[in-house]
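To start, the structure itself, in structure tokens.
Excluded from the complex is one protein chain; the other protein chains are retained at their positions.
So, chain A:
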Amino acid sequence: MIAENTQTQMRKGILEYCILSIISRGEIYASDIIAELKKAQLLVVEGTLYPLLTRLKNNGLLSYTWKESSSGPPRKYYQITTEGRTVLSRLDVTWKELVFAVETSLQGRND
């Protein structure tokens, strides 16, 4: 239970970081984000993504624009805001610190 919880928490934090960094590369559609995350084996189902995107958007880190689609209804294309960029750069630092912290604490175990 605790292990599961920790995993979920770790994954959740990383997931938001990854989504932010994917979107930071340029305007992108939700199903394309999924494709990327699937490749990274972080997320398997699309449904999970929408709440995350909505939350990030409501926190002002993302914005979206409606774009006509050749097939079907108009699509939401997400882009990162300036606030999102500052958060992302801070997360970059945090991530590096985390990697360092984790590697340092793992070192002793490798032998």
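In the analysis below, contacts are C-beta pairs under 8 Å (C-beta built on N, C-alpha and C of every residue); 3 or more make two chains touch, one makes a residue touch a chain; residues count from 1.
Operating definition for what follows: contacts and distances are computed from a predicted model.
*Asks:* One chain isn't displayed here; going by UniProt, is it "Succinate dehydrogenase", "Sensor histidine kinase inhibitor, KipI family", "Acetolactate synthase" or "PspC domain-containing protein"?
*Replies:* Choosing among "Succinate dehydrogenase", "Sensor histidine kinase inhibitor, KipI family", "Acetolactate synthase" or "PspC domain-containing protein", the correct UniProt name is "PspC domain-containing protein".
*Asks:* In the complete assembly, which of A:Lys12, A:Lys67 or A:Lys96 touches the absent chain?
*Replies:* In the full complex, the listed residue that touches the missing chain is A:Lys12.
*Asks:* In the whole complex, not just what's shown, which of A:Leu43, A:Leu61 or A:Ile80 touches the removed chain?
*Replies:* A:Leu43
*Asks:* Give me the chain A residues in contact with the hidden chain, please.
*Replies:* 4-5, 8-9, 11-12, 15, 30-31, 43-48, 50-51, 53-55, 58, 69, 71-73, 75-76
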